[in-house]
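Only one protein chain is missing; all other protein chains are in place.
For subunit A:
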Amino acid sequence: MHASPAPTTPSSPQARFTILRQLLQDRLAADASDFVARAVSEIGAGIDATRFSQLIAVASRHSRRRVAFEPTPDELALAAAAQMDINIPYWNQLEALRVLLVLAHRDLDRDAFVEALEQCFRYADEGELCALYRALPLLPDGARFAWRAGEGCRSNMRSVFEAVACDSQFPAAHFDDVAWHQLIMKAVFLNAPLWRVHGLDARLSPELARMALDFVDERRSAGRPVPPQLWLCLGTHGEERALNALRTELRRGDLRGRRAALLALARAGQLPKVHQWLGGWLGDLEPTLAQAHHGDVTQAAFGDLQQDTPTKARQ
């Protein structure tokens, strides 16, 4: 269906399109399936920007955002071959369908596509915005969309922010330091799942640690608890100031805060401090300490700390 076939590599847009279409095929009702067939062929034949945007919008008549995509382990393995396995687990079916329509565009490498996609963004509703932002990491030459992704992070709609920030290779690959740090700190403010910001561990920095520690000071001055996932931002940075902040958390925080502080100390290579500060009284922290000793302290380890907002300690 692509007019000028580019060499197909396992993670080329064509390969991604094929896999996504296969995954969707097994899920869609007859009506939606017909719509996909018609839309894909219309898009593949060449299409103006307005019609392209309209097809992406009207997909909502054929598929619902309520339906989760929920790939099986086998499907995830298939997606992994095209480097889509981190993207698809949190999509809904309507989003998957819209991403498929984006990948069906035959001019993905060309300026005409950039303009067409920007027109989609300009007129997009909330659901379309989420789908379009989820498509970005799957497109060639992502740098073309860096400004657009930054706009997504400025959204006041948490759903849209997460569509850019979470489960996507895009921000770590294409955001400059200012945009990257803003994304991370905004995720903390929103209590969006920071552990799902792909590439976080590989892009920690002294500047991000400084911002995080300033935020710790602000929260404590206001008499409010520190969001546990904030400690994920430190890594090996922050030095004495980080250690002092973590010591306070380990002694006075709620259980989730203390567990997060313990993991953060392990990430900083400072696990012996736990015993030094707490003596033998680990109590509820024992399982977390065992986890840390196993080296299970990557950003993914913070996943089970991310349950809901720490309302208990709120004044």
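In this section, a residue touches a chain if its C-beta (ideal position, glycine included) is under 8 Å from a C-beta of that chain, and two chains touch if they have at least 3 such contacts; residues count from 1.
In this section, contacts and distances are computed from a predicted model.
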item	value
Name under which UniProt lists the unshown chain, selected from "Hydrolase TatD", "Heme ABC transporter ATP-binding protein", "Ger(X)C family germination protein" or "Assimilatory nitrite reductase (NAD(P)H) large subunit"	"Hydrolase TatD"
Which of A:34, A:70 or A:126 contacts the chain that the document leaves out	A:126
Listed residues A:27, A:144, A:158 or A:247, member touching the removed chain	A:158
Residue of A:54, A:205, A:248 or A:270 in touch with the missing chain, whole complex considered	A:54
For subunit A, the residues touching the chain missing from this view	50, 53-54, 57-58, 60-61, 64-66, 94, 122-129, 156-159, 161, 186, 189-191, 308-309, 311, 314
